[in-house]
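After the structure tokens below, expect a handful of questions from me.
All protein chains of the complex are present and in place, except for one that has been dropped.
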Amino acid sequence: MKIKDIPFRQLLKAAHSRAGLCIDFGMCVVRLRSRENDFLQALALLYQDFQVVEGQFIDFHIDMQRPVNYRRWMQAQIVFSINGAKPFDPFPVSHALPLFEWGLNWCIAKQGHHHLMLHAGAVEKNGKAIIFPALPGSGKSTLSAALALRGWRLLSDEFGLVRAEGGLLQAMPRPIPLKNASIQVIQDFEPSVVLGPLFPKTRKGTVAHCQPSTDSAERCKQLVKPAFVVFPQYQADSQTVLEEVLPHYAFLKLASNAFNYEVMGRTGFERLTDIVNSCICFNLTYSDLDHVIARLDGMVSQ
Amino acid sequence: MAWEVPKTQALSIEIWGEHAVVYNDLSGETHYINELAIEVLTLLQKSPETLISLSDKICSIFEVGDKGALQQQLSQLIIEFDNLGLITAVNCEN
Partner (left out) sequence: MLLHALMVWCLNKMMHHYSGKKSRQLLLSAFTTPATLAQLSIQEWELLVRMLRANKLLASFAARIELTHPDLKIPAKVAENFQAAQRLADYRKKLVLWELNRLNKVLAELDIDVIVLKGGAYILQGLHMSVGRLLADIDILVPKQDIARVEKHLLAHGWQTTQHDEYDQQYYRNWMHEIPALRHHERFIEVDIHHTILPLTSRLHPDPRRLFAGAVAVAGYDCKVLSTYDMLLHSAVHLFYDAELNASDLRDLLDLHELFSLFSSQDVQFWKKLEKRAVELELQRPLYYAMYFSKQLFNTEIPTDVLVASKGRPLYGVRVFMAYCVPLALLPENPDYPQKKVAFIRWLLYLRSHYLRMPLTLLIPHLLKKSKSRLQANQ
């Protein structure tokens, strides 16, 4: 059953219980236990099209609870724990959602070695996927969000998950964290966009999460073949320029930017050469979202 | 002294024109190599070579005139390959 089809009070009851609230994210099932109702409300909005499941194998057992120490009387805090361990320092309780998102990404990066994990956004249309490998600041989150709002299926804004066996892309659609000016950019771009609460003063400035589309959430288990690799770079007032790059350049950029290229050993090498040899690889400079989306639409409609 | 890529060493090389990447299973590292390095590594995969025999073969492939400068470059390359664990030294008599 989808999160949005379950009365909120019932969701809270599940999250408060020992058995927890179990959500299927496609590549993993998470058991979440928390008593922070504001956090759960934001979560229920952003993940409204995801399935709540019972009796399935759970990959990550996550608790978001207040720590038991004297600090709780001074400033309300929240601790992320995974399988009983607490790998991070506490956060202010108001920032529970960014902590959960960040913590879950950390868990996947640490345990997901049945995939080559590229640090990349990824979207799909007409059965053709584009991988957007990029460093922070390149605008890949904004670009992924804009594409998702124009009918592209969001695979991920952070993880380009390439299956070790077969090399297909595994989706991991999640709310896209928009930072600072990007929030307004996306609201202007598509006024009907559904955003979660604003989180001021995070490590990356002000953050708001963009809800993944119903289609992206419903097809989160559907694999897809990568067709293009595009290295985006936002540059104010620039024209949209797509420039094909050589395979070795794309290879080295992808490898140095991956979460676990070294861990994957020879398999990592093979999956990456497959991608570079079967995809067309571009450098993209852009400033206008409508313009760049028109170009990318053209690429996947051929 | 001669050098070779040991037979037990499984190198994966992917060549794109004059550029290539090589995965070394011994160290788990991937290296970018240029045209000269591709030729040297391919030759050392086939059979052991001394610095002299190697520079003779490279000379005829690339039609280099200045053999002294090439040898200098090759001996640098061999030290680097040895440090990366791509090749090992073997006795000439073997």
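A and B are the chain letters, set down in written order, and residue numbers restart from 1 in every chain.
Note that in this section a contact is a pair of C-beta atoms (placed from the backbone, for glycine too) under 8 Å apart; a residue touches a chain by one contact, two chains touch by 3 or more.
Everything quoted here is computed from the prediction, not taken from an experiment.
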From A:Lys2, A:Arg66, A:His114 or A:Lys179, residue that would touch the chain that is not displayed: A:His114
Given A:Asn83, A:Asn126 or A:Asn180, the one touching the chain that is not displayed: A:Asn83
Option from A:Asn37, A:Gln56 or A:Gln75 whose C-beta touches the chain left out: A:Gln56
From A:Leu11, A:Ala42, A:Met264 or A:Cys279, residue that would touch the chain that is not displayed: A:Met264
Where the missing chain touches chain B, by residue: 25-28, 85
Those residues of chain A which, in the complete complex, touch the missing chain: 18-19, 54-59, 61, 83-85, 111-114, 164, 262-265, 267
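What we mean here is this: only the chains that are shown with their structure count from here on.
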Separation of chain A from chain B, taking each centre as the mean of its C-alpha atoms, in whole Å: 43
Sites on chain A touched by chain B in the complex: 246-248, 251-252, 255, 261-262, 265-266, 269-270, 273
Chain B residues within the chain A interface of the complex: 10, 12, 14, 16, 19-21, 23, 25, 28-30, 32
